[in-house]
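To start, the structure itself, in structure tokens.
All protein chains but one are shown in place.
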Amino acid sequence: MSHYYRLVVSCPDRRGIVARVSGFIAGHEGSITEASQHSDLEAGRFFMRYEILADSIGMSASELTEAFDPVAREFDMEWALRDTRRRPKVVIMVSRESHCLVDLLYRWTAGELDCEIVGVISNHDDMRGLVEWHDLPYFHVPVQADDKEAAFAEVERQVEALEADVVVLARYMQILPPRLCQRYAGRVINIHHSFLPSFAGARPYHQAHSRGVKLIGATCHYVTEELDAGPIIEQDIHRVSHCHTPQDLVRFGRDVEKAVLARGLRWHLEDRVLIHGNKTVVFA
Amino acid sequence: MSHYYRLVVSCPDRRGIVARVSGFIAGHEGSITEASQHSDLEAGRFFMRYEILADSIGMSASELTEAFDPVAREFDMEWALRDTRRRPKVVIMVSRESHCLVDLLYRWTAGELDCEIVGVISNHDDMRGLVEWHDLPYFHVPVQADDKEAAFAEVERQVEALEADVVVLARYMQILPPRLCQRYAGRVINIHHSFLPSFAGARPYHQAHSRGVKLIGATCHYVTEELDAGPIIEQDIHRVSHCHTPQDLVRFGRDVEKAVLARGLRWHLEDRVLIHGNKTVVFA
Amino acid sequence: MSHYYRLVVSCPDRRGIVARVSGFIAGHEGSITEASQHSDLEAGRFFMRYEILADSIGMSASELTEAFDPVAREFDMEWALRDTRRRPKVVIMVSRESHCLVDLLYRWTAGELDCEIVGVISNHDDMRGLVEWHDLPYFHVPVQADDKEAAFAEVERQVEALEADVVVLARYMQILPPRLCQRYAGRVINIHHSFLPSFAGARPYHQAHSRGVKLIGATCHYVTEELDAGPIIEQDIHRVSHCHTPQDLVRFGRDVEKAVLARGLRWHLEDRVLIHGNKTVVFA
Partner (left out) sequence: MSHYYRLVVSCPDRRGIVARVSGFIAGHEGSITEASQHSDLEAGRFFMRYEILADSIGMSASELTEAFDPVAREFDMEWALRDTRRRPKVVIMVSRESHCLVDLLYRWTAGELDCEIVGVISNHDDMRGLVEWHDLPYFHVPVQADDKEAAFAEVERQVEALEADVVVLARYMQILPPRLCQRYAGRVINIHHSFLPSFAGARPYHQAHSRGVKLIGATCHYVTEELDAGPIIEQDIHRVSHCHTPQDLVRFGRDVEKAVLARGLRWHLEDRVLIHGNKTVVFA
């Protein structure tokens, strides 16, 4: 099967970037199978993503990276080049609600998520059977209210030992400490069960029911130190009415949450999400 | 053409309400063409709406009202009975954005809104031509920052003179004073250009753009003294992306706003919206 | 936990039905927690569904059924009364695509589907592990092109032995013979992977891609002898563009299919779907 090099770039906007980059690729006989770019005229910043057929270019990823470096310097780029044969390692964290985990495991099995799931960490032991049935390691790391520090030190050890590229909070109901947020900035993806910025914090479906909204939602975002305030990757909603109890909202919400998280994670894994400040460019 | 009596009831929930009311209607040979009911188990409150073919029942609306009164007392009902031949009188208030007004006037002309539009009040003179082309009176009531009281006294006089049953704020960019909110409680319908409770207050599309949300919305609600916090009738959203400027959001928003306002107003005019506390039951 | 009697009625429309039925319930001190009705003015037919708190009424389901019988006769009703303690038995049939099966098993485990899944029948052996992990029996009934009759005789025996109330074709890629369609009329639910009536028959996503549509869909319907033409319970769509290959359509389609099938099945299990001719009334 073909593999690809994905080149992702963010830099100050100016003339000639596309010409320079595409000229560089063409000069190495590279065949571009997918190209996206965006000029944020307000911020004066340019974003691009190229998918290049690896076999079309006579170089390894590291050779190509080295060859591209002068171009990147010339335009003051933040950039990355990834070989799709190197699949990102994903750790999933979960508490007691299993819907997102079940959904991610199905999609992974079905080939929808191009990654290696290297383990599941939970503050409860409930999902062990499910996870182990998928031949994945399960780490039960209880979080005691009076000693969260020890728990998160253990979490950090596991994430590090698993060499995770991405951590997915698939309805993990604990707040990550700042230290972890910083260390894995741009690599921890959370699903929040409301249409942010509405109903940040606890029990959003009950807040929504109490306010009498006619749509509920879910938000997939990168985790930052400020709770539920990181860059948004994806959102969606579900229509509700006066008929529905908070329990119904929870049920509808499960469907929205898992869909939104799966889309957000997929885009992240495919290098389609570029963070700029507190916002994202998503080349979906 | 047939006309109908619409019976709308809200009362403490208990056994036998439907039997009593439907028995009453059947006892008068009434033919029910549409029936909706809802038990709010949490609040212990019951809501119902009946549409009764007027010709099937040998009574005028006032006779039927009198006859039903003992039943209503028995169950401690808040209730209303309306003859659909008596079309509600609607005053539309607007500022400089015309999309909601144009939309409402089209729908009214097309027979989608069963009401009598009795006039348009604006703090600007821009829409006079459009309104007068529809053979409707236009009232230009400027609102000076230093004398809002006088302006709203004038607005109140006009609304009263026009005998308005409903006031629609179709992107009217002034805040109604508490006195008007109280006087017309449950009868003033506003369209707010965000998915409340997100982005209440001014310039919601710019707030939304700045937060980087992936969906924008609009909310149709009853006006109360607390800004953008009244009972919600209807909401909807439109998908946006990093490509879109605040101006694009404004443009998409116009479509959502007019659709949401039109649905909310239509339901109100058809007596489908029952207010309970700060929430609504909508028998759509 | 409370249980309920669900009364579902379809009959020629005339005055006094609601009064008679609700009067009957009230006369037995029954507490109605949910009520829906619909008059099809075109067809002259009336449909209703009541959910009655069983403890409020001093009778068993069979006593209530007997007591109601005269009312039913009086109005020439097709009707059923079901005690929610008697959970419907469901057989799922599946071929090689597992997404609907995985989704139904999750929802069932999470308590979203109020039924007893009594077994899974497949023409392949692929899903055995998954099904048996859920402690459910798995029946592999291969279908040979040259002896379908024998296969479906075996399917029929299994369905009968399992005493199935409902058969769900969760991407079962064989066409049921007329005999089975007739025997289980109104009790076999299929998910078709197109927005019917578009793209009936084989390979609908490839048909959709070839026609260049901008939305793809899925349809949950009752199976009748005519392929993909039975009464529709639910439909939904997903937006696509020129970017998407037939494989992308298949992937998006999986999400739509499982959502639509789950909603359709849930409504059927809750006695919310009434069939009339080739159409459905869905009290969702």
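Each chain gets a letter, A, B and C, in the order it is written, and its residues are counted from 1.
As a convention for this text, contacts are C-beta pairs under 8 Å (C-beta built on N, C-alpha and C of every residue); 3 or more make two chains touch, one makes a residue touch a chain.
Note that this is a predicted model, so its numbers are computed, not measured.
Participant: Based on the whole assembly, the unshown chain contacts which displayed chains?
Facilitator: When the entire complex is considered, the left-out chain reaches A, B, C.
Participant: Using the document's definition of touch, tell me which of C:L196, C:V223 or C:A259 contacts the absent chain.
Facilitator: Going through C:L196, C:V223 or C:A259 one by one, C:L196 is the residue touching the chain not shown.
Participant: In the full complex, which of A:A35, A:A151, A:A200 or A:A229 touches the chain missing from this view?
Facilitator: Per the contact definition at the top, the residue touching the missing chain is A:A35.
Participant: Please give every residue of subunit C in contact with the chain that is not shown.
Facilitator: Touching the chain left out of view, subunit C contributes residues 38, 40-42, 195-199, 211-215, 217, 231-237, 241-243, 245, 278-282, 284.
Participant: Which residue numbers on subunit A touch the omitted chain?
Facilitator: The missing chain touches subunit A at positions 15-16, 18-20, 22-23, 25-27, 29-35, 37, 39, 41, 56.
Participant: Could I get the residues of subunit B that touch the absent chain, sorted low to high?
Facilitator: 98-99, 102-103, 106, 110, 112, 133, 251, 254-255, 259
In the analysis below, only the chains that are shown with their structure count from here on.
Participant: Could you tell me which two chains share the largest number of C-beta contact pairs?
Facilitator: A-B
Participant: Which integer distance in Å separates the CA centroid of subunit A from that of subunit B?
Facilitator: Their C-alpha centroids are separated by 41 Å.
Participant: Please compute the C-alpha centroid of subunit A, do the same for subunit C, then give the distance between them in whole Å.
Facilitator: Going by mean C-alpha positions, subunit A sits 36 Å from subunit C.
Participant: Would you mind listing the residues of subunit B that make contact with two or more other chains?
Facilitator: 41
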